[in-house]
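Left out: one protein chain. Kept in place: all the others.
Our next item is chain A:
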Amino acid sequence: MSERGEGARWNRPDASMSLLADLLAGKGLDPGYEEAAARRAAGGDRSSRTGRSARLLAGTLVLGLLGAVAVVEVHRGEPVAQRQRRALLTQIRQRTEEGEALQRQADRMRGQTDRLRRTVLARSAAGRTARQEMDRLAADAADAPARGAGLTVVLDDSHPRGDPQDGRVTDQDMQRLVNALWAAGATAIAVNGQRMTATTAIRFAGDAILVDYRPLSRPYTVTALGDPRRMDGTFAGSPAARSFRTLKAAFGIRFDIRQEDSVRLPAAPAPSLRYAGEVPPK
């Protein structure tokens, strides 16, 4: 051991924590090398040439192996992730198709049941009365597609340069609009092609307006069935329409009313029926 090297190192009180100072001073080299060189100079080279070569070979061998394995691992891992992603996408698409096929089948069967019911009901006078009653109720419950003259109202966010929260159409705006249209005498209403029933909820989740828990995409088109001229007059005078006009002037949201000769509204999805049951006595 060289006295000088040892002394110089241990004189420094922060020798054990001087990593960053050493780095900044450009002394990046492992101090072991200097020590070994000093040792060699002092005591001569004790280890044999072959021993040194073997050590060097072993060290560099491990180093190369490590590098190669890492590269191979990274390359092997990447396609696995991609494969899994693709498999998931395929699965999603497949399941969606399955769901749609089942939905189509259910619709077809419902139509079939409807037709069968009608033929059965048509056989008796009581049945025919029941059928008329049923049609009336189906129209009220939005259980059948509807068409006729009506009104379309288009709402959309404005595109302000400043706060994006300004000029946003919210669920409350949508609720007010739909309620005002009912009040103006609409017999059926659809929002972006989704029929409103007595139990349809209009809500806000995150950034999207949900109708029956399904998000709407902009612009929002509200279609109302009814006498266009009378409805337009009543609606235009309603507080909701006034506030929309104010919002249009202040924030630049889109608010257009159009009278239509013929609009088609789809049937609402069949409501899931809930049955009351007897509570078992305790």
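Throughout what follows, a residue touches a chain if its C-beta (ideal position, glycine included) is under 8 Å from a C-beta of that chain, and two chains touch if they have at least 3 such contacts; residues count from 1.
Methods note: contacts and distances are computed from a predicted model.
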Chain left out of the displayed complex - its UniProt protein name, from "Small basic family protein", "ABC transporter permease", "ParA family protein" or "histidine kinase": "Small basic family protein"
Residue among A:Asp30, A:Asp207 or A:Asp261 that touches the chain left out of view: A:Asp30
Selected residue (touches chain absent from view) among A:Ser53, A:Thr113 or A:Thr199: A:Ser53
Missing-chain contacts mapped onto chain A: 19, 23, 26, 28-30, 32-37, 40, 47, 52-53, 55-73
